[in-house]
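A single protein chain has been omitted from the complex, and every remaining protein chain is retained in its original position.
Letters are used for the chains, namely A and B, taken in the order the chains are written, and counting of residues starts over at 1 for each.
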Amino acid sequence: MEVVPVTAELQESSATTTSERVPVAELLRRRRPGTSLESAFYTDEDVHALDLDVVFSRQWIFAAAAAEIPEAGDYLTVDVGSSSVVVVRDDDEQVRAFHNVCRHRGSRLLEDRGFVGNIVCPYHRWTYDLEGSLLHAEAQPPGFDKTCFSLRPVHVRDLAGLVFICLADEAPEDFDAVAELVEPHLRPYRLGEAKVAAQHDLAEQGNWKLVMENNRECYHCDGHPELITAYFPLFAYDEEDISPRLRPLYERYQRAAADLEVVRRAQGVPMVDHRQLADRVVGFQLTHMPLDGEGRSFGAHGASLSRRLLGDVQDPVFGDLSIHLQPNSWFHVLGDHAVVFSVMPTSVSTSVLRTTWLVHPDAEEGVDYDLATLRAVWDATNEQDRALVAATQKGVADPAYVPGPYSMVEDDVEAFVSWYVTRLREHLGPDAVPPTVPDARSGD
Amino acid sequence: MEVVPVTAELQESSATTTSERVPVAELLRRRRPGTSLESAFYTDEDVHALDLDVVFSRQWIFAAAAAEIPEAGDYLTVDVGSSSVVVVRDDDEQVRAFHNVCRHRGSRLLEDRGFVGNIVCPYHRWTYDLEGSLLHAEAQPPGFDKTCFSLRPVHVRDLAGLVFICLADEAPEDFDAVAELVEPHLRPYRLGEAKVAAQHDLAEQGNWKLVMENNRECYHCDGHPELITAYFPLFAYDEEDISPRLRPLYERYQRAAADLEVVRRAQGVPMVDHRQLADRVVGFQLTHMPLDGEGRSFGAHGASLSRRLLGDVQDPVFGDLSIHLQPNSWFHVLGDHAVVFSVMPTSVSTSVLRTTWLVHPDAEEGVDYDLATLRAVWDATNEQDRALVAATQKGVADPAYVPGPYSMVEDDVEAFVSWYVTRLREHLGPDAVPPTVPDARSGD
Partner (left out) sequence: MEVVPVTAELQESSATTTSERVPVAELLRRRRPGTSLESAFYTDEDVHALDLDVVFSRQWIFAAAAAEIPEAGDYLTVDVGSSSVVVVRDDDEQVRAFHNVCRHRGSRLLEDRGFVGNIVCPYHRWTYDLEGSLLHAEAQPPGFDKTCFSLRPVHVRDLAGLVFICLADEAPEDFDAVAELVEPHLRPYRLGEAKVAAQHDLAEQGNWKLVMENNRECYHCDGHPELITAYFPLFAYDEEDISPRLRPLYERYQRAAADLEVVRRAQGVPMVDHRQLADRVVGFQLTHMPLDGEGRSFGAHGASLSRRLLGDVQDPVFGDLSIHLQPNSWFHVLGDHAVVFSVMPTSVSTSVLRTTWLVHPDAEEGVDYDLATLRAVWDATNEQDRALVAATQKGVADPAYVPGPYSMVEDDVEAFVSWYVTRLREHLGPDAVPPTVPDARSGD
């Protein structure tokens, strides 16, 4: 990692008072790579409207695990800003997505999740099939043409058991290329056939980007005592920083990585990593990490959390396949379970973190896994992060806040921010936002 | 009813995203008769400010039943946006209305409802009589002229026991002509002398217009099992739609209507209907409807709900006198009781539905009527409608919502919307809003 001296210059940087509002284009133009974003990105209603529009209504976003709607007729709804999307498995077992809005006078059609034969509006009983076609509407004049009133479709993809949607008319094409890179890694876990062991929605008192930034670094991982017993405690170091004192630990880590590679190769599963977080539209990162201690799962010191291994996995020491996707999701896929995370904005200063635990479809609660134990590490970690995000939302909303410098272990935060800033710049166009100098720090 | 083919054209119609705001004048100009309003009418703060100004601060609105303040000194307060109005019966038993604001430093004078001799400000004890004159203010300089600090009056009318107010400096003159048409129908019930058996305020999670639109059609009445047992199940039909299967039902209905006419004529009470919902300033509709089953009241299958008949009514089978008034009220007046409804906006996306049940002044609870039974049908119906309104508020706030076509039995919804759009157009003026083509569907 190349470094640039961070000097007093930052201190003079643009503190904005609550009374003066800076146009978003100007905020984007003056964004300094290697430092946190200005206050307005976390507090301004105009920025938030732009986030909902440019990010959440135009990019591919993670919606649900396919395992949440296993049977034909199963549906769930996803709120994206003031949009609601019905994700439903149709009679051919295909996953489909529609805007959750009746074509008559606009009533919401379905709530939460459940099972339906057809989609019947609760207001005046207009009835749609699972492909969105209007089957029936009472008391219509003779000229009424039902084919004009189908439900409005939403783009949807099932990537090896992970369902993504895109609300845009034209969805970014980049998704399919990324899916092709990711799919072979996920295939052996057969997540689409998994069982949902638990799901939890955590109300965050912070802008969605603060929740994402929190996820994208382990600089704060000392605050996660439950989580870090499963990992090699090297997350604050680059290889060149390994001191003689850390050498034995580092060598242990290298051995575990080598062992993991052997195991995965034996199953014919790729172990190459990918890191394209900022430089493509569907920014992503895919990492295979050995675990410490027993090396099996997120239990204390790497202990196993479910007796049944996922899909085709045969060795319990199968590492942590960690996938990060821009803008709103990340995944930990282990030999015995997977944990699926997504962040949805609910206002400029609040969001919801959804966590879903997946296990083998035949794993029995109380027999193969203890639910509280399965959830414990991420319940604790999420709650610790919730407090940090809330404290940061308050701080960045303070007129005294000035963006500060990222440390040497916050590259992925920079990559997230850079991906985000790029999306907004593209949207506003080169005339609105002249480019700034590239970040000298980013290896991305 | 004339019909116009509804085609794919609608589908292309103006979906607005949250980020672009369309001026109200443009929204009014492009409003298409025969279809529901665009999203902004239910979600935009500018539209809401205009609604409060043009509709609720300039039109005659229903405030209360006169029976709520039977004695001199009785008062109640009515909130209209951020305005509060005191409606009080003065020492001459006249109903008067004042702005509920002290002329000193502005404190609210009275809360809720009660009884007063004079109106004394809770802050510094400025004291006003029931005609609004300032009687007393302490520690004033010699030149202080009390006559300059009377309470600011509000226009008020008592229409046969129904109290209407108008916050405008100049109230629409049309009210008196409508009152003259309506009064003879209401007179025999003597509502001004009735007893308030119950009153309920229901918090609606929807714009006030969605609550009104819900009231103005029975296209959704299959969702009201308690209510429809008292009505002839013909609400989704025009006469020409009556199929052979429905013929016996229709003939039963016609006989009941004819019988009702005989009874009402015997009491010298008019039975002509009126429908001027969209084409006058005080838009209204007045309908005499026979009830099904026992034909007496809103009990199951038309059963009676109070033993004492209202006012001068002599026959328990006296039909349902149903009155709809723009913008915010409707009334069901039956032989044995009346139910009075009004809608008040509390924000762009919330409102309050007030329901008041009136019975004969001597009707005794537990003896002549059972309170829970009296209320049951409208408590249930209001709650069913509350859920539909809430689902529709969410749906029309969705960027994917596009206005849809009214069915053949939603004429009164069109009339309400048309009345509303006309008021806003008049306010903004012909230069701001060029007229659109008239609605080919409306018989209004």
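Convention: a contact is a pair of C-beta atoms (placed from the backbone, for glycine too) under 8 Å apart; a residue touches a chain by one contact, two chains touch by 3 or more.
These numbers were taken from a predicted model, which means no experiment stands behind them.
K.L.:
Among A:P23, A:P184 or A:G395, which residue is in touch with the absent chain?
P.N.:
A:G395
K.L.:
I need the residue numbers on chain B that touch the omitted chain, in ascending order.
P.N.:
Against the left-out chain, chain B lists 49-50, 52-53, 57, 81-84, 99-109, 111, 122-125, 137-145, 147-149, 152.
K.L.:
List the chain A residues touching the unshown chain?
P.N.:
1, 3-8, 10-11, 17-19, 36, 39, 213, 219-220, 222-223, 236, 387-388, 391-392, 394-405, 407-409
One rule holds for everything that comes next: only the chains that are shown with their structure count from here on.
K.L.:
List the centre-to-centre spacing of chain A and chain B in whole Å, with centres computed as mean CA coordinates.
P.N.:
Going by mean C-alpha positions, chain A sits 48 Å from chain B.
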